[in-house]
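Every protein chain but one is kept in place in this view of the complex.
Chain lettering (A and B) follows the sequence in which the chains are written, and residue indices restart at 1 in each chain.
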Amino acid sequence: MSKHLIDFIDISKSYDGSLVLDELNLYIRENEFLTLLGPSGCGKTTTLRLLGGFETPDQGRILFDGEDITNLPANERKLNTVFQKYSLFPHMSIAENIAFGLKISKKSKAYINDKIKYALKLVNLDGFENRSVDSLSGGQQQRIAIARAIVNEPKVLLLDEPLGALDLKLRQNMQYELMRLKEELGITFVYVTHDQEEALTMSDTIVVMNQGYIQQIGTPEMIYNEPENAFVADFIGHSNIIDGVMLDDRLVEILGVKMPCVDEGFGKNKPVDVVIRPEDVELVDPADGYMEGDVTSLIFKGVHYELDVMANGYEWLVHTTKHVPVGTHVGIRVTPFNIQIMHKPESSDEKAVEIDE
Amino acid sequence: MVKKCASRLYMFLIFLFLYLPIIVLIILSFNNSKTRVVWGGFTLDWYKSCFQDEKIMSAFLTTIQITFLSAILSTLIGTLAAIGISAMKKRQQTIYLGATNIPLLNADIVTGISMMLLFVKFMDLGFVTVLVAHITFSIPYVILNVLPKLKACNRSTYEAALDLGASPLYAFYKVTWPEIRPGVFSGFMMAITMSLDDFSITYFTKGPGVNTLSTMLYTELKKGIKPELYALSTILFFAVLFILLLGNVLPQKKAQRALSKQQKDL
Partner (left out) sequence: MSKFKQQFLAGPYLIWIVGFIILPMLMIVYYAFTNADGGFTFEYITATFASETNRKAMILSLQLGLICTGICLVLSYPLAMILNNMQIKNQSFIVFIFMLPMWMNFMLRILAWKLLLSKNGVFNSILTSLGFERINIINTPAAVVLGMVYDFLPFMLLPIYNSMTRIRKDWIEAAKDLGAGSITIFFKIIVPLTVSGIISGIVMVFVPSLTSFAISQVLGGGQVLLIGNVIEQDFMQGMQWNAGSGLSFVLMIFVIASMALVNLFDKDGEGTAIW
């Protein structure tokens, strides 16, 4: 893979005595679309602000292209930010907003005008030069904010929940736009969001964070299919996370029922977290299942039905395409391959997981 | 760090500029000295003679009367006006608010003279003319305090109350009033302070024999300074401080109480 462009080395940061980041280590490669994903308060925005130069770490270093930029002020860093609230200057026209950075770096008038035209075209807002900020919709303002950032040809574009304030439809459109932009510009994107779908759709690499710690780093597929702990599994999708005991290699007991699985090497009689995705729960004839239960709720979700099934004292979340009326007595089965076994949190890093939702 | 120190120093210097005169006044009000600016020991004599001075006391009484009467009447007229204006169309609103701005931005001396010219045509200048003048320049402050609250409060809740069978008056009392009450209160406070502070308009609209503290001070100051005035200043300073704290702290305390009550209910 390509080389490291940014390195966070042992970064710690606290506000008013509460630790937000604890000895964070992270690298970002050139031309990568990296997403920092996590619930609010997990430290993702702080990480981005440290990179942007709006905060300084209490300890640790940040390297950019091998150079230490820890104490470099924001205005001297070769990266640009797209802010959550767009942050367009209200007293300037669209063109003046876009030209702001270029004027500071003393570019020629012709160059600036060309750049404005190019950037507006890139974000599909040709001809908006003389409009005022107030006259734009949220989605349009966000595009202008992106245009304002990219005309400076930064090596890295930082995006702080840029789609958070937009409605669902617009958000999905903007996701494709951002991916297209990334493709055309060929620069590194560092993206912060709490929306796992957004992260899974756009990213090359996802960094899942919680309570100031990195929980897992990986490709969207890795994060989704092989979550390293219960927090990641829970955060990435609604899952059934059940206390279990690993009796032996390839055999786990949950809710008083032994089930075959594919995991090995946990030892004998070891307490574990068992994760089973709702779409992996199979509803079968009561006689054929590992356990029996009753459907307690049924909601039509468009592509599938979402069911709650009460079985052995646990309320299973089930996604299925079949219509199973409330009150039906069913059996539950899971293919061994779809049962994921995870270590119970032990280290302080992972304990943080429990406190969260 | 240097920047921080410099800004602290700057703040301190301005603070000194603003408060030094007041502090000097307060200190001198307790000063028992004939030369007045040299410390001659602590005394409360000036406070005693201040309360015995007929001129000061009658001006004080007039001031209180004018202030409270004008504040109450201007709050009444202003609040009604704000409710009326909020129901108007945009263009009518602009006209009303424009007229409201006139006494706010016009020079006091012009406002005072204009009213004097009108008053002398119909009546003798005196207590009533001063009162009318004070109401006139106080109403805008009430309107500007109440109107934003009315805009913030949702008309649909008022209409919902009507829909549920409430009479307009009852709906207003139960739905609208609680929302605009803080605005009415701060408008009233503003009217009080503006009336207490006014000099120019009172000066031109008052008749002989009627004096508020401001106009009495002006006549006295042209002659020289009596130490009783220091005592009067000190009393007034703390009175205003008290009113302001009451105005600022009371609503906050209430809001806090309401908040904690709400949390308990949850």
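Convention: contacts are C-beta pairs under 8 Å (C-beta built on N, C-alpha and C of every residue); 3 or more make two chains touch, one makes a residue touch a chain.
Keep in mind the model is a prediction, meaning the values are calculated, not measured.
Touch with the chain omitted from the figure is made, among B:66, B:85, B:130 or B:180, by B:85. Annotation: of B:44, B:123, B:152 or B:241, B:241 touches the absent chain (contact as defined above).
Summary of contacts with the chain left out: across A:73, A:127 or A:336, the touching residue is A:73.
When the full complex is taken into account, the listed residue touching the unshown chain is A:90, out of A:17, A:66, A:90 or A:265.
What chain A contributes to its contact with the hidden chain is residues 52-54, 73-76, 80-81, 83-85, 87-91, 100-101, 104-105, 148-149, 152. The missing chain lies against chain B, touching residues 7, 10-11, 14-15, 17-22, 24-25, 28, 35-38, 77-78, 80-81, 83-88, 92, 96-97, 99-111, 113-118, 121, 132-133, 135-136, 139, 141, 143-144, 148, 168, 172, 193, 196-200, 203-204, 213-214, 217-218, 221-222, 225, 229-230, 233, 236-237, 240-241, 244, 248.
Going forward, only the chains that are shown with their structure count from here on.
For the pair chain A and chain B, the distance between C-alpha centroids works out to 55 Å.
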